[in-house]
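The other protein chains are all here in position, but one chain of the complex has been omitted.
Now for subunit A:
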Amino acid sequence: MRVDVSRIVDGDVLELELLDRTAEDAHLLLLPTGKNKGVVEAIPLPLDIKDGTAHADLARAEIPPGTWVVRWVEAGKKRPIITSDPCYDVAEVARALSRPAGRRHLPLRTSDGRLRIQVRQTRPYARIERVDVAESEITLAGILAYGPALRGPAELVARQRGLSGELRVPATVDGSRFGVTVPLAPLADAHVLERPHNEWDLTLVLPDSGTDLHVGTHDDDIVGRKGRFSYPEVLVESASGRLRVRPYYTVKDHLAILAVANSPAEAPA
């Protein structure tokens, strides 16, 4: 079956705009792949087909997390779904992030155009949308992803990786948006010269919600931000000497802050 559009609407409904004729009693079959292969059964999925558009309610099927091959089943015959849809929609990502945590369904297009469905278990996190580096501070802004019910007050906690340093800074929360400015002088004062790099991992804490949120950026199509996004570094004076400080993405796409002594030293990209 060839489809022009394959997207998620209303959160959990797969919408397919069909390019080929079909019988109205066609349905989908989801075949497990990857870690689910041989472990989980195939899942039949009823379709509501009208005027060349098919809808499948993915939430009702309670599909386990993982990636699923999608087959079009008609008159007892199974065939792949070839989609012209790039399967990436920035507006849909924004809608998904504003929903409560739970299962998120994403259409995927393979290199040969076949449709797959990925199911992810989501949990709230502080999603970075903007990083601004100034002479003595770093300002972060973003949204409380998958956390529409979360409310302030909030504070950002920076923890010195592998060491005991900790900095707490008040953050603002306005609806689903948050913002925080991290002063760099306290990080510099806590710098331990014996370690070539001092990394500071960030967490947004909302005491009223009893929630600690990791700070990072996920859920768009860029996996592996380290080396792709780069931020300027600033020189900060400290009792330990002059330090070079900059925010960076870790290999897990969490945002962290790196401080190194201002001398040639190997540092994360």
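Here, a residue touches a chain if its C-beta (ideal position, glycine included) is under 8 Å from a C-beta of that chain, and two chains touch if they have at least 3 such contacts; residues count from 1.
Here is the rule we go by: contacts and distances are computed from a predicted model.
The complex includes a chain that is not drawn, and of the options "Glycine cleavage system H protein", "Glycosyltransferase involved in cell wall bisynthesis", "Sugar ABC transporter permease" or "Cytochrome bo(3) ubiquinol oxidase subunit 4" the UniProt name matching it is "Glycosyltransferase involved in cell wall bisynthesis". Looking at A:Ala42, A:Leu193, A:Ile222 or A:Leu235, the residue that reaches the missing chain in the full complex is A:Ile222.
Among the residues A:Asp51, A:Asp112, A:Glu135 or A:Glu194, only A:Asp112 touches the chain that is left out of the figure.
Within subunit A, the residues in touch with the undisplayed chain are 4-5, 82-91, 109, 111-113, 129-133, 221-222, 227-232.
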